[in-house]
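With one protein chain withheld, the remaining protein chains of the complex are depicted in position.
What follows is subunit A.
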Amino acid sequence: MLDINTKQLKKNAFRITKERGKTAVRIRVPGGNMHVKFFSVIQEIAEKYGNGTVHITTRQGFEIPGIDMKNMPDINKMLQPIIDGLEINQEAPGCGYPASGTRNISACVGNAYCPYGNYNTGELAKKIEKAVFPHDRHVKIAVTGCPNDCIKARMQDFGIIGMTEPQYDPYRCVGCQACVKNCKKRATGALKFENFKVVRDHSKCIGCGECVIKCPTGAWTRSEEKYYKLVIMGRTGKKNPRIAQDFIKWADEESVIKIILNTYEYIEEYIDKEAYQGKEHIGYIVDRTGYQEFKKWALKDVNLGPKAEVAQTINW
C-alpha cells in the first residue's frame, strides 16, 4: 500500500512518472561541472534501484528513472556524498534535496577553458546556488561566459552574460583592423577606424571581448573589472514562449545576486495565490504587474556601479 504525499515528493526532487509507483530522482549540479568520482554513486543508484539508465537533463543535472517510490529514503541516503561534494545547501543530512522549485543553476564552460569566456561561470553558478537554494519558487537561472550564449541564458527567467570592457592602448595598435572587421562581422560593429586608430562606440559594444582575442599586438586588453549583462523573463512552455530581454548592462556580480534575491520577495508579494498547485512562473507575474513594478522591487538596495545601464522599458 502506497500512501505518498506527492507535494512532498516533488519538493524532494523526485517526480511522478507515467508508471504507477515509480519515480525518478533529479540530481542538481550547479554550474554543470563535477568530479567524475560522483558517477559511481549515480551508477550504483541506477543499477540497484533504477532501470540502469540515467537521463542527462537540459539544466545540466542527472535524473535517474525507474525507482520504486518506497525506496526514496534509501536513495536520499545514497545521494548524500553528491550533495555534500557539490556543497548543496540542505536542511537535514540524509533527507535528499530540500526543494526543487528553483532549478539547478546551469552554466556554459566559461573561462575555465573556453577562449571566449569572460569569467568563471562555474564559480558564479555555485555562488548563486548558495544564495538562492533551497527555494520552492519556480525560478530558472543560467549563466553564460559571453554573448555567444551557449547555455541559452535567454531562455531563462534570469540569464547572466559575461562582459569585459575592452581597454585600448593606441601605442600598441598597428592599424591592421582585425578588431574592426571582426566586430562588424561577428559582433555589433562597435569599432571604427579613424585617423589610423580605433574608436569604440560604447553604446554599441556588447563586451564580448572578441577584439581582445583578435588583436595581434595586445593593443586591446580586458578590463580589470568583470561585467555582466542581466537578461530577464525568457521562457519556453505553452503560454507565450519568448526570449529574455536586456535588463541591465555592465552590472557587477554582487548586484546581480542581490537582484535575484530581491525578486523572491517580489514573487511572495505578487504571486497569484489561486494559481494551479500554488505555482506561477515569475515571467507571468511580471506580465501582470508590469516591468516598472518588478524593477522597483528588483533594484531595492542595489548599488549598481557607475557603468551600469538599466532598461527604461522592456517589451518582450
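The rule is short, and it goes like this: a contact is a pair of C-beta atoms (placed from the backbone, for glycine too) under 8 Å apart; a residue touches a chain by one contact, two chains touch by 3 or more; residues count from 1.
Just so it is clear, contacts and distances are computed from a predicted model.
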item: Options "Cytochrome b", "Sulfate/thiosulfate import ATP-binding protein CysA", "Tryptophan synthase beta chain" or "Anaerobic sulfite reductase subunit A": UniProt name of the undisplayed chain; value: "Anaerobic sulfite reductase subunit A"
item: Identified contact with the non-displayed chain, of A:G52, A:G94 or A:P170; value: A:P170
item: Contacting the left-out chain in the complete assembly, out of A:I88, A:V212, A:I232 or A:A251; value: A:V212
item: Identified contact with the non-displayed chain, of A:Q60, A:N111 or A:T263; value: A:N111
item: Sites on subunit A contacted by the missing partner chain, in the whole complex; value: 111, 115, 117-120, 145, 162, 164, 170-178, 195-196, 209, 212-214, 216-218, 221-222, 224
